[in-house]
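What follows is an incomplete set of chains from the complex, kept in their original frame.
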Amino acid sequence: MLDILQQYWLMLLVGQYPNGPLGGLAMTLILAVCGLSLSFPLAILLAVARTSPYRWVARISGYTVNMIRGMPLLMLIFWAYFVLPKVTGHSISGFWTLVCALVVYESAYLSEVIRAGIEAIPKGQIEASRSLGVGYWTTLRKVILPQALFNVLPGMTSQFVSTIKETSLGYVISVNELTFAANQINNMVLTQPLQVFGILAIMYFIVCFSLSRAVGWLDRKIRRVRQMSPA
Amino acid sequence: MLESVYLWQLLNGMATTLTLFSVAWVMAFSLAMVLVVVRTLNLRICRWIVDAFVEYHRNVPLMVQVLFWYFGMPELLPEGFRSWLYAHNAELSLAAIALALGSSAYIAEDIRSGLRAIPGTQFEAARALGSSYLQTMRYVIVPQALRISTGPLISRALLLFKNTSVAMAIGVVELTYQAREIENETYRTFETFGAATVLYLCGSFLIMLIGMRIQARFALNRGAGHA
Amino acid sequence: MIKFDKVNKWYGDHHVLTDIDLHVRKGEVMVVCGPSGSGKSTMIRTINRLEEIQKGTILVDGQDIHAKGVNLNHLRGGIGFVFQQFNLFPHMSVLQNIMYSPVHVRKQGKQETRDLAMSLLERVGLAHKAEAYPGSLSGGQQQRVAIARALALKPPVMLFDEPTSALDPEMVGEVLQVMKALARDGMTMVCVTHEMGFAREVADRVVFMDAGQIIEVAAPDEFFGNPRHPRAQKFLADVRAH
Amino acid sequence: DQLADIAARGTLVCGTLGTSQPFSFQDAATRTLVGYDVDVCKLVADKLGVGVEYKLLSVAARVPELNESRVDILAANLGHSPARAEQIAFSHAYYVSPQKLLVREDSGLETVEQVNGRRVGATKGSSSEREVKRILDKSSVIGYADSSATYLALQQKKIDAQVASELVLVRLLLQSPPTAPVAIVREPVFMEYWGLGMRKDEPAFVARVNEILDEAEQDGTAAALFEKWFGAETPYKLERSFKIAPIAE
């Protein structure tokens, strides 16, 4: 295991860079960050639509979310790979294809988490804000979302973690990320797949686990500041 | 569209996917229950073990877990049992185990948050009536926790159903495997993946429908105004 | 100041407000009581349109609140509302809670608003808690902050829906004291409450509701001393029995 | 017409796998794309008088990418079969791959016929998997993610034989630990003819590519390329047993 690591660590970290395209762990992280930062606002929008007082808005967004939830990400990536260029008229790189598929998929899941948070806000909170003369959108922005998002922080974290893990499906469309790099190494080493995938597992674990821990720490800190009971 | 041979092949794959899903779900659910109970025992060592189990499964990609179970685990088994296993569809059973373990970590967490949503006073009320710890868990706490966590559990079932596709990495001939096979044989990529997508959607909607039924049947009316 | 004219409201088939006629004058303190489910909360909530009505009109300050073109947020800004469950925003400090509506509705400057908020906190006796979060306050303190928050837009009318019934008995006093001070300063108030002592001391009139109707309107001495309607007699007997 | 488009663009877009040694893979030292397929693409581009641009494709994406016109030509382990030939046009065979069986040395298996009835592993979705199912009709064939997974399954006795191209098997044989020796069954299970893939509606382009390949066969360039990647200097030490020629239906 150590000899593999010694020989290929650069490839695992950055892929062919700087002689070729960036890849490996660096690419995985870039993908995850792009996927997350784009799906987050979209998920909020979807969640707000699903809790909207307009029945049809709620219904349409509900169908959309369930449709996406019913499809394996693999299939979604596949369709994005071929449909996106048709729609936009431009050829689109594997990287952006994967980002788009991830964003669509993750915002559906994330929106479910956020919706649960919004629905759990006591009605009195909304009434209190509205009775002070504050409008719907400001109430949403200043009262509902801050509380809802904070309350579902653990749920969102595990969604973030699965996004990181799901970038690994990028290898199907040859996006040069961590799993792809590991596959390449595996093809070169050929006879030690367990060791190669062991290294892969450890790398994912370190990244994901530190993320969860960091968010947990943040959560406790905010609770302390707000003098709320620990969750 | 696709000739009937291929369609038949896809349906075959779907059958395997469903088998894998149901077996893994039952195992995952039972194991999750054990995890939850062990975790509530409040022994430092138990909590530590369960937490490690959960963290491992949550932070390592499923694919890697499946590979580990197929290639790593059987090496620890005695020779005789191992060859028996390989002769009896080891791929399917080991994939089911890997999937079940992975899901059980999540299910256990879902149930645990369901447990936390039950006011502690419910526990006290049952104990004050003279029922034992186990009775209280069995008749009062767990039924409520399950009702509270139906929503997350349905999502979990859905994810498990879709995740069965990683089993193809170790040669389980399920839906995605079959689709790839047909695609490779005919190069008719769109038709094949289109049909597979439709099949997956059907399965998912079926699970959602059943879930909604269960949810409607067991909805917990905790009453207006009283937390 | 507030005028109900033949106000009716239904939840589906359920007739919760029937022909409500009522006139609350400027500076008047009106206490509303009646059995549970009689429609007290519903009635008081219609005044700032937290509940919609199906028939009749409600005038606030001479304006029909259901007229076309009424700015709902502006209307609500002019009516303070205090809830049974306090409903403070747990993610904001006490000061931020109070500054919330001036900043977001009136777009007032931060510094000026802060001064106003501090003076309101002074008034409810909680200036030392400005930086605390609601989670660390007792029920009575939370309700006093909620009153300060409702006062932040300087509304000419205050509505209270059972402001003390979620409180431990000994915290009731501190909240009532703040309310009494408000009444003495000439605030127009409508209070749903079962606190007889408070009603006797500061109410100008008491309204008794039952099954969605106003059954009796009388001065407190008269109402408590000599209720005319048998339902009111029974209710008073019930409340006093224990 | 595609030839004109390529000329106008000045580059030939060549779809290749990037994960298949020694056809198309990242060189570990320089971490650049090299291999037999890569060189064949380069050859075609040079003869067309244009530059070459490589596009890495996954196995599932190669044919759609071609038919969607996002690449001009595929050099991506495309084994010929009649069903496949309905979807894309194949060039003349630029590589012929004998598909053989790898067995554990202690298993005593020596002929293809002996293996028939045993558990056979193959790379999932490969053409060898499909063909071996037809030929070894008494065996159960199990597909794994890649050849190293299949090899591991063989070592762990999950399967009794691994079917793959001779090339892959030679590499596996060379890297096998002496403690667990394996052997290649001499007789091939079948021969697979690889062609470059092009769109069916571009006969002129197909004809031009075939012309280029034939030329390369005649002037020895093709043989030199084979020597470079598979010959005596390489770990594989293969003999060139074929000539570039049309694939028989």
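By letter and in written order, the chains are A, B, C and D; residue numbering begins at 1 in each of them.
What we mean here is this: a residue touches a chain if its C-beta (ideal position, glycine included) is under 8 Å from a C-beta of that chain, and two chains touch if they have at least 3 such contacts.
Only a predicted model underlies this, so the values are computations on that prediction, with no experimental measurement involved.
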item: Copies per chain type across the entire complex; value: A x1, B x1, C x2, D x1
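Note that in this section only the chains that are shown with their structure count from here on.
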item: If a chain touches subunit C and subunit D alike, it appears here; value: A
item: Most widely separated chain from subunit B, with each centre as the mean of CA atoms; value: C
item: Subunit A and subunit B, separation of their C-alpha mean positions in angstrom; value: 21
item: Distance from subunit D to subunit B - Cα centre to Cα centre, in angstrom; value: 39
item: Centroid spacing, where centroids are CA-atom means, of subunit B and subunit C in whole angstrom; value: 52
item: Set of subunit D residues in contact with two or more other chains; value: 60, 64, 149, 152
item: Chain-chain contacts as defined at top; value: A-B, A-C, A-D, B-D
item: Sites on subunit B touched by subunit A in the complex; value: 55-56, 58-65, 67-68, 71-72, 151, 155, 158, 162, 165, 176, 190, 193, 196-197, 200-201, 204-205, 208
item: Subunit D contact footprint on subunit B (complex, rising order); value: 67, 71, 74-75, 82-83, 86, 90-91, 168-171, 173, 177, 180-181, 183-190
item: Subunit B partner contacts - residues on subunit A that touch it in the complex; value: 66-67, 69-75, 78-79, 82, 112, 116, 158, 161, 165, 168, 179, 193-194, 197-198, 200-201, 204-205, 208-209, 212
